[in-house]
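The excerpt is restricted to a subset of chains, each kept in its original location.
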Amino acid sequence: MAQEKSGVFIKSRLEAFSDGIFAIIITLLVLEIRVPHIENGKSIEELLSALLNLLPKILSWIISFFTICVIWVNHHRLFKMYREITHGLFWWNAFLLLWVSFIPFPTALMGDYSNNFLAVFVYGMVMGMMALSFSLMRFYVNRNIYVLNETVDANVFKKGAWISVIMGPLPYFSGALLSMVHPYISFAIYLFIPIYFIFPHATKD
Amino acid sequence: MAQEKSGVFIKSRLEAFSDGIFAIIITLLVLEIRVPHIENGKSIEELLSALLNLLPKILSWIISFFTICVIWVNHHRLFKMYREITHGLFWWNAFLLLWVSFIPFPTALMGDYSNNFLAVFVYGMVMGMMALSFSLMRFYVNRNIYVLNETVDANVFKKGAWISVIMGPLPYFSGALLSMVHPYISFAIYLFIPIYFIFPHATKD
């Protein structure tokens, strides 16, 4: 698998590859919600109580769905500012995609053991690492500022990298640690993070 | 995950992301139809009766397949009329994709408990919410008419939003409620809706 030393990547192909991964991960999540098995298939009461038992799983699916939408928005905004894709940028993006691809595992883990500190902790750590890899990609760009489009203000972008640490990894890692106090505090934090990113924009337009 | 305040989305990337989700959901549906297990693998009669038992599942798969095709057609037509993708439009589209991604669950539920009012009711409610999210996206555009291409007649578009409520959510929610009378009335309605959208066009050309 020898590689020619022939410059940079075609941005649109990397975006399509990344979008494919985002679309598949967001879709695979629903496969975790399985049709419940009930004894008497015609009993409405039995099916109703079985469906109500699924509500926590459905809630966690909704959280993950909108979280991946927020990831997509972030990815889209960053890549819109890039002029070219260097090898470094490719591999920092691959590092991000590694964590995104892993999301189905901690989601299912937290869904099955929602009262277990460790499961809730792992979910926050994985999401924190995913958010951190966004920040690491930004710090790489800060050190290689020529990858930005000319229309982007480099100083604003550089400051944004630091803000991204405060807005992403910090709340997730804090949420992970607070699961030691009570798992529900972590749930509230994990739920609040995507909501925060959705609503300002929905109202602004 | 800080987000730069740098304007609108690139339409083609959002279309590709949405198309990816549509293609994956339409393909995952077939995984619900499993190869039957028969005792005597060489018995043609046994395999024939096992395959005939699958006919309702295959019928429900066909309904869902063409329903998602109709969704794709609608999505494609709406996005062809948009000039730019605002944050509001992105999140209303995400709300639509949430319901589309959920379709495999009510499809499997109705397949397993086709005689249970609640299963048939849930299917209609999910499809109704999916159709309603198309209408909600349209009403958002009605309030932000600048997102439309100049070639689109804004008055025709605005009226179309109201027609979309009558053509989409209304029949699905009615179908869901009529499952209280008999599930087969609902089946007929769920089957008729995609057929209605397919045939006028197939004959017109």
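Residue numbering begins at 1 within each chain, and the chains themselves are lettered A and B in the order written.
One rule holds in what follows: a contact is a pair of C-beta atoms (placed from the backbone, for glycine too) under 8 Å apart; a residue touches a chain by one contact, two chains touch by 3 or more.
Predicted model, so just to flag it, every value in this text is computed and none were measured.
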item	value
Full count of same-sequence chains in the assembly - 2 placed in this view	4
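FYI, only the chains that are shown with their structure count from here on.
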item	value
Relative orientation of copies subunit A and subunit B, as a Cα rotation angle in degrees, nearest 5	90
Chain centre separation (subunit A, subunit B; CA means) in Å	25
Residue ranges of subunit A in contact with subunit B within the complex	15-16, 19-20, 22-24, 26-27, 29-31, 33, 35, 38, 41-44, 47-48, 51, 62, 65-66, 69-74, 76-77, 80-81, 131, 134, 152, 156-157, 160, 163-164, 166-168, 193, 197-198, 201-202, 204-205
Sites on subunit B touched by subunit A in the complex	1-4, 6, 9-10, 13-14, 16-17, 20-21, 24-25, 28, 86-91, 94, 97-98, 101-102, 104-105, 108-109, 112-113, 115-119, 122, 144
